[in-house]
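Please find one structure pasted underneath; my questions will follow.
All protein chains but one are shown in place.
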Amino acid sequence: MIVADRKSLSEIQDMVRDCRKILLVGCKGCVTVCNVGGLKEVQVLAATLRIAAKIEGRPLIVEETVLERQCDPEYVEMLKPVVDNFDAVVSMACGVGPQFLSEAYPQQRFFPAVNTTFFGGAVAHGIWEERCAGCGTCIIHYFDGMCPVARCSKSLMNGPCGGSDHGKCEISRNINCIWDMIVRKKTEQGRLNDLLDIVPAKNWQTARDGGPRQSRREELIQNG
Amino acid sequence: MSDAFEPTIIAFCCKYCAYAAADLAGSMRLSYPANIKISQVPCTGRVDIVHLLKAIEDGADGVYVAGCMEGDCHFVSGNLKALKRVTCVKKTLAELGMEPERVEMFNLSSAMGPRFAEIAIEMTDRIRKLGPSPVRRQPQPEAAAE
Amino acid sequence: MDDLKSGSNLEKVLKAGHFALTGECGPPKGANIAHLKEKFAHLKGVVDAVNLTDNQTAVVRLSSWAASAIMVQDGLEPNFQMVCRDRNRLAMQSDILGAYALGVRNMLCLSGDHQKFGNHPAAKNVYDIDSMQLISLVKKMRDEGRFMNDDVIDTPPRLFIGAAANPFAEPFDFRIYRMTKKIAAGADFIQTQCIYNMDRFRVFMKQAVDMGLTEKCFILAGVTPMKTVGMASYMAKSVPGMEVPESLIKRLKGAEKGKVAEEGIRFCLEQIEEFKTMKGVAGVHLMAIEWEHRVPEIAERAGLLPRPVAP
Partner (left out) sequence: MNLQKTTEKTGSVMVVGAGVAGIQASLDMANAGYFVHLVDNSTSVGGLMAQLDKTFPTNDCAMCVISPFLVEVGRHLNINIISNSEVESLEGQAGAFHATVRNDPRYIDIEKCTACGQCRQICPVTAINEFDCGLDLRKAIYIKYPQAVPLAYAIDRSACIGCGLCEKACLAEAISYADTPRRTVLNVGAVILSMGSSVYDPSGLDTLAYGRHPNIVTSLEFERILSASGPYKGHLMRPYDREIPEKIAWLQCVGSRDINRAGHGYCSSVCCMYAIKQTMIAKEHVSTPLDAAVFYMDMRTYGKDFDKYYTRAKDEKHVRFIRSRIHTIEPLKNGDLNIRYVLESGDVQEETFNMVVLSAGLSPPPSAIALAGRLGIDLNAYHYAQTADIRPVNTSREGIYVCGAFQGPKDIPQSVMEASAAAASATETLADVRWTQTKVRELPAEVDFSGQKPRIGVFVCNCGINIGGVADVPAIREYARSLPHVIHVEDNLFTCSQDTQEKIKQVLVEKGINRVVVASCSPRTHEPLFQETLREAGLNKYLFEMANIRDQNTWVHMASPAKATAKAKDLVRMAVAKAAYIEPLPQVMLDVTNSVLVVGGGVAGMEAALGVARQGYQAWLVERGHQLGGMARQLRSTWQGEPVAPYLSDLIDAVHRHEHIQIFMETQVVHVTGTIGNFTTTLVTQDDEGKEKSTVIPHGAAILATGGHEYAPTEYQYGAHPSVMTHLEFDVAATKQDNRLLSAKLAVFIQCVGSRSAERPYCSRVCCTHSLKSALWLKTINPDVQIFILYRDIRAYGFRESLYQKAREAGVQFIRFESENPPVVSLTPGDPSEPNSSRLSLTVTDHILQRPIILNPDLVVLASAILPNENKKLFEAFKVPANADGFLVEAHAKLRPVDFASEGLFLAGLAHYPKTIDESIAQAKAAVSRTMNIVSKTAIMVGSVIAVVNPERCAVCLTCVRTCPYGIPRIDPEKGHAVIAAVECHGCGVCASECPGKAIALKHFTDEQINAKTDALFQAA
């Protein structure tokens, strides 16, 4: 799933400082699952913003809602009856959400309440880790299901670099050195030889480096 | 703020321990400030961040959660989860420029009537010193019409 | 190893079978060339080549190719370092050509320290290719006369290609294979991480000899004299991939007041003495960090002077 972190309160406050009435829109997709932008977090942020306004003695109405997903126009469409009743709309979805909202309602202002961080999963409740960099050319089959592009701090294709310590990456004790894991697994499986071939330079054209991407499935595209 | 400031404090009390301790304080005729009003919960694990923020938003001068002693939760670990939520709300209050001490977590057993009274006194004193909640301190504007 | 690949002094010294000595020099955090030249003066005639670091520890410094060019002017031989962190394949290839055009003949290919530890932690890193791929790239440019995209190069850069090896990093058992890969990718010489744990290094070298790697490539053992107990402790704890045995720290602590640096140098000299006879070790890479002025003394006491004059 897409993982995100809530933006700091002050950052959100700065965005909506000139507003008297705002709508918080959560998303039932990834951000609910990663506990950052579902109905509960919408309620928490709404209450917090109201408290802040009260402390400042400033009028502020905050309303709360959640969309099934903010990355599909049909769901985005559901805001139509109310979207213009607000000075601004704060999206708690990933970076996709506020953009789809913006495109659907060009007259309204949309702000992001979260920082979209990575594609990953929960390794334990409350801890999420990055697994995929969305590079567009998956190579994890070379590395026994582990991705050095996303998980090596230097995206080394021919690691490990020499800085790992007790299986942890040199940049943080909380991050596993993926190359340590790859080497270990290959060793355990008796297939260390796989790693003796030099992996050639990666073609980054399919990644973000090749420009904004679009995925088309002709057989799905509706005519007319 | 004047000396006459009387805070309103809401206490979310677990029915197995703190609520029973409050009853026991009653049986023992211990006296504590009338500023404390209890909202009973089946376990402090039921107390959500949203409930705590709601109380602050409504103008509570102080909010506390009182659960079982650590390790004694009737539901294994609800009190530990409550502590984490209280800690989280304290952080939020600090970000809002509000005193985090307005929110607190306490642990006590059902036999600790005197401790309940002590906590009530301690919390009331603490909030008296802090003065009214900044939420209530400002003259509140009329809510904008729809 | 018959025909010279680059014709650099270092290549010649090594191929003539001499015990090589290389030094290191960090370019300034500014454009103060005078100071840089002062450092060069200490090293002139004392070492066979000098590594010029490339934004070492991700701290911005004068560019390594420019420092290398200045060194060429001063009559010393640079070993131009390049890391993969700051350049994509376009910049790398153009810098390689540029450096070569300015007289650079040795080049050390590195991954580079992560910018998190440097003075621009907010930077976006590049890592378009990694050090292994960089070695291949330089070799291809030199030996095939082609860019990475196979376009033909008019006057290919003839460089003596170096790579780094760390016998002490984890996973230990894989270190020798990684060096093997670098040699296969085209490394002509290897400079190792600073060595303090001699036991482990002996094992590493034995592996290298047994695998025939020393027949294909020159291995220079890295040493850095400890200046203070604090430096030793810091290196033990905080430098990734560095292993400092507790016994060495104890030895330094046991030194008389004001004699810690001397004790550090002594340890260093003992190491060099052993490297001279250790099978497969072709020389020493002396990284005297901000201590360039002591290099002549160390080289002298190590019995490595005078340096051979390349034929």
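Each chain carries a letter (A, B and C) given by its place in the written order, and its residues are counted from 1.
Just so it is clear, contacts are C-beta pairs under 8 Å (C-beta built on N, C-alpha and C of every residue); 3 or more make two chains touch, one makes a residue touch a chain.
Every value quoted in this text rests on a predicted model; they were computed, and no experiment measured them.
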Shown chains touched by the chain that is not drawn here: A, B
From B:100, B:114 or B:131, residue that would touch the chain that is not displayed: B:114
Absent chain, residues of chain B that touch it: 8, 10, 15-17, 19-20, 22-32, 34, 37-43, 45-51, 54-55, 58-60, 68-69, 71-72, 74-78, 81, 85, 109-115, 117
For chain A, the residues touching the chain missing from this view: 28-29, 32-36, 38-41, 43, 66, 122, 125
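Here is the rule we go by: only the chains that are shown with their structure count from here on.
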Most centrally placed chain, judged by C-alpha centres: A
Distance from the mean Cα position of chain C to that of chain B, given in whole angstrom: 63
Whole-Å separation of chain centres (CA-atom averages), chain A against chain C: 40
Where chain B touches two or more other chains, by residue: none
Two or more partner chains touched - positions in chain A: none
Touching residues on chain A, where the partner in the complex is chain C: 153-167, 170-171, 177, 180, 183-184, 187, 192, 195-196, 198-202, 204
Interfacial residue positions of chain B with respect to chain A in the complex: 48-50, 53-54, 56-57, 92, 95-98, 134-135, 137-144, 146
Residues of chain C that touch chain A when the two form their complex: 84-85, 89, 111-114, 116-117, 125, 127-133, 136-137, 148, 164, 166, 169-171, 173-175, 177-178, 180-181, 184-185, 193, 240-241
